[in-house]
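With one protein chain withheld, the remaining protein chains of the complex are depicted in position.
The first chain written gets the first letter, and so on, giving A and B; residue counts start at 1 in each chain.
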Amino acid sequence: MKRIFFILPLVLFFVLVGYFVISLQPGHDTHVLPSAMLEKPAPAFDLPGLDNSGPLTMAGLKGHVVVINFFASWCVPCRIEHPLLLRLAQENHLPLYGIAYKDTPANIKRLLDTFGDPYRRIGMDQEGHAGLNFGVYGVPETYVIDANGIIRKRFVGPLTPETVDKELMPLLKQLEPST
Amino acid sequence: MITELGHFALILALFVAIVQSTVPLIGAARRHLGWMAVARSCALIEFGLIALAMLSLIHAYVTSDFTVINVIQNSHTDKPLLYKITGVWGNHEGSMLLWVFMLSLCSAAVATFSDNLPPALRARVLSVQGMIGVGFLLFILFTSNPFLRTFPAAPNGQGMNPVLQDPGLAFHPPFLYLGYVGFSVAFSFAVAALIEGRVDAAWARWVRPWTLASWCFLTIGIAMGSWWSYYTLGWGGWWFWDPVENASFMPWLVGTALIHSSIVVEKRDTLKTWTILLCIITFSLSLVGTFLVRSGVLTSVHAFATDPSRGMFILLLLVVAIGGSLTLYAVRAPALKGGGLFAPISREGSLVLNNLLLSCGCATVFLGTLYPLFLDAMGGPKLSVGFPFFNRSFVPMMIPMLLAVGVGPLLAWKRGDLLGALQRLWAAYIATGLVVLAAFYVTHGGPVMAVFGLGLSAWLFTAVLTELAERVRLFRIPAADSLRRAVHLPRSAYGMTLAHLGLAISVAGFSASAFDREAIEIVKPGGSISLAGYQVTLEHVDRLPGPNYIADDATIRVTRDGNLIRYMHPERRYFPVQKQTTSETSIRTNLLADLYVALGESDTKGDWTVRVYWKPLVPWIWIGAVVMAFGGMVSLSDRRWRVGVASRARRVEPRVLPVAGE
């Protein structure tokens, strides 16, 4: 009976080690936060478009599965995913809409002129209100919203070919089997 | 060339450490004096080699050798010399080298100052130190080698994070590591005692100075870190319950418990297995802290660049070191026989209470720090555990402890008289009452908890002085006799008094932060802000060049009732290499309160955001910590003197005779 007290520290230590091992597993990234908005209706927004392309509103996007990408010209990781977005838009007809987060139309135009424009339409979120309502905490972030306007998936950080193949495309297929 | 020398010295140190960790251990088991003696020379050689490695890395930094990857990543030719040197340990690889350097320093110190230790115990202690060294040298050489080169040389370095280019932070890691690593000696003593199966008063007397010294360094290290965040972050926060802070605070809490429990082992020959466990846990928490900071499993503002493979390696080290020692503990500790009996109300009893509360406090900090990780590993929700948790869980535990610190030293060993002790504390009741009333009056019934904290501080302060007065029988016997008694009191008694007074001073500092006042305004040059009776006027802002930055230096005139108090110069510094801006605050203290001024951004009209804070008693936090550490040093000087007497007398005698003959 008395021995238990002497073994207890060792047992507790190995429980701790177990937790540490789990936390160190690759793919177990403690820094990535889940979205609180998952499976909830996407917040409404009504953003001025770039140039004279008309406003981008959440109401206007309802009825279709859409992918919304928050990006900015000052954001370095956005450059990483940019070529991938272009390819997806051209080859897979990705229904991609952009929200330019805390940026100016001039900067965005320069960015798109230089690197190409993967977006069907762009909304200017200069004050970052739309981002705030979506719970964006850093750009780029990418949201998949279904035809009912429900957020189904959130990608934090740049999309990679791997996440696109394994997560984004299967989800889109499941949401809209016809395309 | 010198870099290769350092690299080679480090590899050689590994082999010496391997010898140090095996040969003396076998020697101790077989009672072979020659093999046991290997421990000493190995420890000294290992220290020399690692010192050489350290010096050669410093050389690479000072000469800006941009063929060394570590120098490229963390230094720059424009950096002032001081920060070139301290930049050595401002990064992961270099700080690990500093870590093993401190470890070898401790081993060398044990080897040097252990004449009075039985040879077998000394051999075993040094051998365990050697094992820890092997583990960390392997870690450095395989995952974090600071001596790796690259060709061709880079034109210049990437510079150091400007936030780290600060004198306070430059010397914070060496103190902190000396504290962390110093506890390895207590750990090694515990493991050696478990191997030998013997813990007695002599053992406790040998461990105590090492524990005390480490504790002093850790106290200073933590205080420096907290002081640094106070004056750098631009709004005067000094403690955030951040995982990295907690990682240094946990060994401090258990180390404090250890200092107290080892007294019981020494004086009363009891609480042995508990003290051994504390020795193991204190150092284990230092190791776990290292793991948490460097593996990236926790998110923290201070975390080093992290890498999972390093995390796995350190975890392996943890399993070997902590798992091994705890296994040994589980097997051998039950055989250790407890000695002296005591009543629940006694000095021993109060020290048990102290240990219980400090350990529970540490467990609380541990739980709060790691809870997000536990939940995450189990697939639970993502949570943050911030200061509100610690304020609600940890702080209430410390209140009974602080109350008990006042009473405990007045209780006799074996069986104390609680009622008598409480009666002798009449001065403390009066002081507490007066301070609480005064605080309520001055702050117009301000935050209750803060007023209560000030009362607690007064209680502690007066009770500690009462205990000292009791010891010298002040006012009971003639003053001259009291003075004679005071002179003859052992230094350890003064050490305790000072450490407890320091605690009281710090508690006052912590509590008074609830009375802080702030004014954050946009002012034009010439405009002013008034706060707490001070008139703070922004005279002008000048752009000044620095060694590796450009500063916007504000000249601020502080007056009180029209009288000039002084000029203050907060700055914003822009570091072009890193494209970062830092804020240099300006602080004016009169030791009772700080006036804290930080310069914010300027707008297009040339107006500046100025932040002024008035922080009563805040310097006491660090003054208290320094007094605590000083108390530890005073106590240390007493021990060394007592332990050294026998051996010194023995060595001096033969030399005296020839002198007399001349």
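Simple rule for what comes next: a contact is a pair of C-beta atoms (placed from the backbone, for glycine too) under 8 Å apart; a residue touches a chain by one contact, two chains touch by 3 or more.
Definition applied: contacts and distances are computed from a predicted model.
Trainee: Just go with whichever of "Transcriptional regulator, PadR family", "Oligopeptide transport system permease protein", "Cytochrome c-type biogenesis protein" or "Sugar ABC transporter ATP-binding protein" UniProt uses as the name of the absent chain.
Mentor: The UniProt record for the chain left out of view names it "Cytochrome c-type biogenesis protein".
Trainee: Would you list the chains present here that the left-out chain is in contact with?
Mentor: A, B
Trainee: Just one of B:Trp215, B:Phe342, B:Trp459 or B:Phe515 touches the chain that is missing; which is it?
Mentor: B:Phe342
Trainee: Looking at B:Phe113, B:Phe389 or B:Tyr567, which residue reaches the missing chain?
Mentor: Only one listed residue reaches the unshown chain, and that is B:Phe389.
Trainee: Hey, which chain A residues sit against the chain that's not shown?
Mentor: 29, 31-37, 74-77, 80, 102, 128, 131-135, 137-138, 156-158, 160
Trainee: What does the interface between chain B and the hidden chain look like in terms of residue numbers?
Mentor: Residues touching the hidden chain, for chain B, are 233-235, 237, 240, 242-243, 299-301, 305-306, 338, 341-344, 349, 352-353, 356-357, 359-360, 363-364, 367-368, 371, 375, 380-389, 392-394, 397, 485, 488, 520-522, 572, 580-583, 598, 600-601, 609, 611.
Simple rule for what comes next: only the chains that are shown with their structure count from here on.
Trainee: Per the contact definition, I'd like the list of chain B residues that touch chain A in the complex.
Mentor: Listed in rising order, the residues of chain B that touch chain A are 273, 277, 280-281, 284, 288, 291, 295-299, 308, 311-312, 315, 318-319, 322-323, 326-327, 329-330, 333-334, 370, 372-374, 376-377, 382.
Trainee: If we count contacts the way the header does, which residues on chain A are in touch with chain B in the complex?
Mentor: Within the complex, chain A contacts chain B at residues 2-3, 6-7, 9-10, 13-14, 16-17, 19-24, 26, 30-31, 33-34.
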